Every structure is written in structure tokens, then in C-alpha cells.
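Pasting a structure here, questions to come.
Of the protein chains in this complex, one is absent; all others appear in place.
Chain naming follows the written order as A, B and C, and within any one chain the residues start at number 1.
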Amino acid sequence: MTSNNKDKQTIVEYIQNWSRKHSLFVMAYGTGCGAIEIPATMTSRYDAERFGIRGAATPRQADVLLITGYLATKTLKRVIRVYEQMQDPKYVIGFGSCTINGGMYYDSYNTINALDRYIPVDVYINGCMPRPEAVISGFVQLQKQIAEGTANNAAKYKENLEWYRANQKKIIKNWRMPDYNW
Amino acid sequence: MVREKETTLYLGPQHPGITGNMMIKLKVTGDTVVRAETHVGYLHRAFEKLIERRNWLQTFTILCRFCVPEPDPMELTYARAVEELENREVPERAEYIRTIVMELARLQSFMLWYAGQSGSAGLYLTGQWSVGDRNYILDLFEELTGGRIYHMYIWPGGVRRDLPKGWKDKALKTMDYIEKRLDEYNKIMFDNTIFQKRAQGVGIVPKDKAIEWGVVGAPLRGTGIKHDVRIDEPYCAYDKLDFIVPTQEGGDVWARALVRQEEARQSINIIRQALEKMPEGEFYNKVPNPMKWTVPAGEAWTKTESVRGEVGFYVVSDGSNKPRRVHVKGAAYTNGITVLEKILPGQNIADVSFILNSMGVCPPEMER
Amino acid sequence: MEDLGIKIIGALLTVILAFTVGMTYGGIVRKLTARVQNRRGPVIWQNFLDLLKLQSKKTNIAHGFMGHMAPVWIIISAGTVLMFIPILNGNLWFPNLTFHGDLIFLLYMMVFGSLGMALGAGQTGNPNSAIGVTRGLSQMVGFEIPFVLALVALMVQYKTTSIQDIMDIQAQTGTWMMFANPFAFLAALFASLGMFRYSPFDIVGAPAELASGPVSEFGGKYLGTMMSGGSIFAFIKLTLYVDLFMGGAGFGTGILATIMGLGILLLKTFSLYMVPVFYGWISPRYRTEQAIRYFWGWPTALGVIAVIWAIF
Partner (left out) sequence: MEKENKILEAIKVAFNVEGHIAREKRVMITANKDIVSSILLFCKNQQGYIHLNHMSVVDRIEDGKFELNYIIWSPTEKVTIMLKTFIDRENAEMENIDSIWDQANTYEREMREMYGIQFPGLIGRQDFALEDWDEMPPMRRDFDTHAYAEKTFYQRPGREDAKDVREELTKQSGEVIPDFAKKYSRE
């Protein structure tokens, strides 16, 4: 299925995807404890910059939103805001078991359990916490998806905005956020 | 008096300069901070609630996540509290291994601090080097405990397993390497005039108020007050080891940096001594089946020195197989909220992140 | 007519050269920085990849007219300034619109881009941008003084305000200006530290303090355009310094002469570029007022000495 998609790309799309793949600006937002492995991933032994991965300070410039671990409901609100401020094409990497099914926080009243109900996730990296090798392998997975043109979850988010909004509003009781019209 | 126009500047939660996931609301006139308000809760995971639902041993998976940069003091403090409740003996070898683990944890946290302190001032070289070299310490941890970041290695009654074969030599070798590298970081960071200019006279904690404000750890020692849990109420094998607790006068970022620089050296010194003096013998005083393990009713308050300051655990047991209450007082709980709100006004915006790093603000242990 | 054709082609060539060299230098610096930091680092053409990606991003936000204009201003001013810089001395393929007084004109035009940026960033409404802009302007006030003093010294010493004339004088006497008036060169060199915005003078962006300052609201195509403009500006500054102080480059119009001239130009510019980069690797960031004090200290004193040296 994926190979079909690759053949369908026009030459412009192919070049665009190729450049996107080799230049991933990662949002510098340490949402959870996984943020501790990001410095290690960026520095000498693991050096993610050789894959073109580097940090971006603001959502406007970022391509990848790395959710480093559990999301408290208070953070979820900010994460949604950050995600909506990012410019297309944008990707989300869920980092750690707690983004997948809650992990060890499954019974906590303040952390969400499944990240992809609230924002679309392209790649999950499991483990608590994932080693830098796993993080890089997650990024490589994302690069593969981008090259194949299958990393288009941001478009799905817009299509199914109502479903996502309903899920989000179920948790965030006081919804005081500007509505973005893309 | 003409009131200048105030701008509200949100430092965080998404901001490269914030140490973790928290927010500081700054009121600014010009370049000067007028008022600072810390907002926490972005990492609130209800740990203390979850612990009420876990049994005494399951709690360890939660404990180490209280503060991510330095998880081991949490395990140790809790283990000591449980030992105090149970009157459980700890073999001497385990005490030495615990000391080594604690100091390794401190050392790797110091190396992260090097990165934070210099990185927030725009000097990325030290940070890149030290975080890269930190991996060697994490390798030691991995061989010893099986985990890079979270170890769950210290248990009530000792440690989970003995030192692996050849670990001692590897550790000594790593210490030699790290000691050599620390010199290089210090040359780049502390001998740098610009860093000195940035750090001196910034973020001053007054000496006469420091203890009353609840300042602990390196910020307190930076004001010239010699307070360290390791000498005030010795635990593990610290009373059998010979080390210096450095103090500096001034209470500014520079003094705190000097204190931490010397402490990193002392950590290496302690690890070497402990490795040498460690006796042979048992490493673990076995606990009963964790599912049925009950701890006698009572309460305990134990303190441990971490990089950021003292970590206190208030543990209450009602005699069942689950803790009644585990309340954590992390160093950042006072250093990072009230003290920060007191010392930030009057500072330049450029120094806010710099001061945050030197105070050791660690959000996960504030809101838990 | 033929002359005009060559001029237009030459102008295009100049822009392409400036862009390519600026971007590649950026990539080389990233690679070198990584090597110093014990890392492998990105590929040298990483900046081109980044630019391509930024240009292929969609833009869903608008920050008003000035928000759109800011990157355009930067690239326009970069292109304009580039036209007045002699790239290769006496080479027909790299013509320049030199005229008497272009040195003074350049002093004004080089600020133009930053001003456009300031207006654009001001419109985004992000407080970080506003603070970044004020910092940038303060810093500019700082480094412009030694820079202008150095240029004034040159103008006084040789009684000309044309870059071309200064290059010619250097070619005739055979002495580079950095030896003829070392104080002016030193003052200008110190000013260049501030111009390139590497540490310790990266106070405008300062991620840990301002989340990258003025550009914090610009992403995608805006950022890409700014990046290209900035790269061209880096090349401009380097070439200007080489022209003024290091004798410029270029031997004639022949193919071999062009290639050799370009080689020498690249060598000179690159070695000059390494000064702020090397300094940046080992320096933390100054605070704004410290940076200004720095520029108004020794560099300005050197500039004054240079002017006195030039008069007597």
C-alpha cells in the first residue's frame, strides 16, 4: 500500500518530501519526563543532528512535535495550542509508553491515557523511557513515512476536527482558546 | 513617581529557557523583572495519590519518576524511611553501594547542570561535552541496574543486586576520565570572563534570610552557610568517608556555580573512597513477599542530599500492605517557588533562565 | 546594449554566488561546530535542505502587511547592497554599481534590512519579538560606532568615499589596509563580532531568554526567505571587509583569472568568517548593556586612535 503511494508522487512532491525528510525541526517542548533523554539524543554519542534533526524554539518554525511522555490535562491544553500553531506539514511523535495507553499512570486522575484521541500521532516510540537509540529509530521511521508521503495525519486532524474537538473538550472543561481556521 | 508601562512576559510552559515544564509569569518594565509568579502543575501526575493504591514495593516505580534528572535520592530516601518504620538492618556493603549510586547520580546530575547553566548563557560547548560524557556514567548505571535513567535499584534492606564483575575497575576508569574532563569544562566555563561577568552579582540570595526562606542545597551553601544533610545527619556510609562540603560567600549565581563545581569533584572523591573501602558481604536484607509485605504503623521523616538540595520523605504507614501517605518535599519546592519569586524581581530578563538553572528548579518534584 | 546584457547576467551571477557561498559557509560552520562539540554533525549542504523544506511548508498565518514585508525587505536590501559591493576587482562578470560615496550609502543600506525586520517583528505582537528587536537595535547602536569610526579613518586617510578607490589604492601600494591602518582594522574586526551575531553577541535571538527573538513568529516561507537574506548579508559583510582591509580579490576577466580570483576571495572571506565563529564557540552570551559597553570600550577607542592615525 505504501509503495503505491510513493509511485503516485509527482516529481515536485518527491523533492519536497525528500527535503522535509532530511530537515526535521523538533519543537523544544519538554512535556514530560522523556525530555531528559532529548539532550542525550542531541549530543555527542547519539547526535541526532546528522539526520537533520534540530531544535526549534517556537511552534511556528517547528515540524515535529515530540510529546515526551505523559500529558497532564493542564499540559494537554497547551499542547493542543502549540500543535495548532504549527505550520503544515507537521508531525507528532508520541514518546514513551504513557502516551500509548497511560503506562504506569493509567489510574491517575490528571494524565490522559491515549494521546491519539486528542491529537493525531504519526509515530509511537514505546518504552519507559525510550533509549536514545529508540528515539532515533522513531525519527527514522517518521522519515520513512514522510518519504513515502504517508505522514499526513495533520490533514486527517482537519478533516476529523469535530471528533478530536469533542474528545479534547471532554477533558478540558474550560475551553478558552482561539479557534484556528486553516 | 511615574509608573512605567508593564509588559507581561510568559516564560513557559513552552520555552527553551525554562527548566522543564512549568511557567513563570513575569511582569517586566524595560528589561527589568518587576514581579514573578510561578505557575506549576503542568507535570502533576498525582503520584502521592497513586502511591496509596500501590503496595510498598510497587511504589518504587513511581518514586524514581519524582525528579527525572536525579532519580536515585528519591529511592534512597523512601527506602530509608521504610527501614526506619520497620527497624530493618542494612548490610554494610549495601550502604557503600548506595553511597556510590548516590554519588554517581549526583555526578551525572552535575553534568546536566553544566549543560543547563552554560547553555542558558549561550555557551553550548560545555553542555555538549558534558551531556555527551554523561553517557559514560549512565553506562555504569546500566551495567549495575539495567536502566539508563530509572534504576529502581535501592530497596528497603539494601540494594537489588551486587556489583557486577569488573564494574569496580570500569567505574574507577570512568572516574579518571570524568575528572579529566571536568577540568576542561571548568576551563571553558569558569575561566571565561564573560561567564564571570554574567554570573557575578546576579540572583543574590541574602545570607541572613536564606535558612528562614527555606533555601536548601547549593544555593544555601553559596551564601556561606555550611548545611549538608550528608554531614548534619549522616546516612549510608558518609560518616565513614572523608570529604569536603564546599561553601562560598556571596549567594549569587557565581557562588552557586563554584559550589557545584567543587561538589562534582568531591563526588568523584567519594566514589573512589567508597569503592576502595567497601567491605565484602551481603548486599541485601531480604524483604518478605512484596504482595503480602506489611509495614508496622508509624511515621518517618528522612532527608537526603541531592544536587538541588535536601529531599525529604514523610512516610506514614497504617500497618497495611500499602503506604498510607508518602509526601515528598523536593528541594525545588521552596527553591523553585517562593525563593524564586523573591529573588527574581529586579533582575534582567536575560538572567531569568540563568538563575533558574542555578537554583536547580526541577518542576516534576514540585507538583509531583 | 551588450554591456547591459553582461551587467544583468553578471548581477544574477553575483546573487547566485553570494547566496551559495553564504549558505555553504553556514553549513560548514554547523559542521565545524559539531566537530568541536564532539559530534558528527549535519552534512555541509544541510542549510540548503532546510531552506528547501522551509519553502515547501504551507503558511496559514498572517501578521499583517509588515509581517509579510519583513522578509522581503531583508532580501531586497541584501540584493541592493550586493550590487554596490565589488566582488572581484576589475572583473566584467561581476560588475558593481560603484560610485563616489558608496561607502556612506552602504552604511545606511546595511541597516535597512534590520529596520524592516524590526517593523515586521513589531507587528507580530509577540512580546519576545518586540524585546528582541529593541535588543537588536541597541546592539546595532553599539557596534556601528567602532565600525563607522573605522570607515571614517579610511575615508580620511585616503580622502575617498568609494570602495573601488580604496581597493585600487591597496592594489597600487601593495599594502593591505589592515597593515596600513591596523587600528581601523581592529576596530572593524571587533564590530564584525557584533555584526555576525554569534556568541557572545547573539543577544537578539537568545533562545534561552527570548525563544529566538524577532523571528519567533515567522515560520515556513518567511523564515526561509530570511535565511537566504541573512546568508547573502553574511557574504556581503565578508566581501566588504575583504575589499576594504584585505586588498580584495581579482586579477582580470579571463576564465582562469576569474577562478583564481574567486578562490582567493573565498579563502580570505572564510578566514575572516572564522574569527567571530571561533570566538562564538567558547563565549557565553553578553547581556545587552554589557554588549554595548563592550563595543563602546576598546573597539571605540581603537576606532578613535585609527582616526587620529589617519589624520596625522
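Here is the rule we go by: contacts are C-beta pairs under 8 Å (C-beta built on N, C-alpha and C of every residue); 3 or more make two chains touch, one makes a residue touch a chain.
These figures come from a predicted structure and were not determined experimentally.
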item: Touching partners, among the displayed chains, of the absent chain; value: A, B
item: Of A:R20, A:R45 or A:K74, the residue in touch with the unshown chain; value: A:K74
item: Identified contact with the non-displayed chain, of A:Q16, A:T58 or A:N110; value: A:N110
item: In chain B, positions touching the absent partner; value: 37, 39-41, 44, 46, 48-50, 52-53, 84, 211-214, 225, 227, 232-233, 289, 291, 299, 301, 303, 312, 314, 316, 324-325, 327, 329, 333-334, 337-339, 342, 367
item: Chain A, residues in touch with the chain not shown (by the definition above); value: 73-74, 77, 100-102, 106-114, 117, 167, 170-174
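Just so we're on the same page, only the chains that are shown with their structure count from here on.
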item: Centre-to-centre distance between chain B and chain A (centres being mean Cα positions), rounded to whole Å; value: 30
item: CA centroid of chain A to CA centroid of chain C, Å; value: 36
item: Chain C: positions in contact with at least two other chains; value: 37-39, 207, 211
item: Junction residues of chain B - those touching two or more other chains; value: 15-16, 128-129, 132
item: Residues of chain B that touch chain A when the two form their complex; value: 13-16, 20-21, 41-46, 49-50, 53, 61-62, 65, 68-69, 112, 115, 127-129, 131-135, 138, 148-150, 364
item: Parts of chain B lying in touch with chain C, wherever the complex brings them together; value: 7-9, 15-17, 31, 118-125, 128-129, 132, 188, 192, 194-195, 197-198, 348-354
item: Residues of chain C defined as touching chain B within the complex; value: 36-39, 127-128, 130-131, 199-200, 202-203, 206-211, 281-288, 290
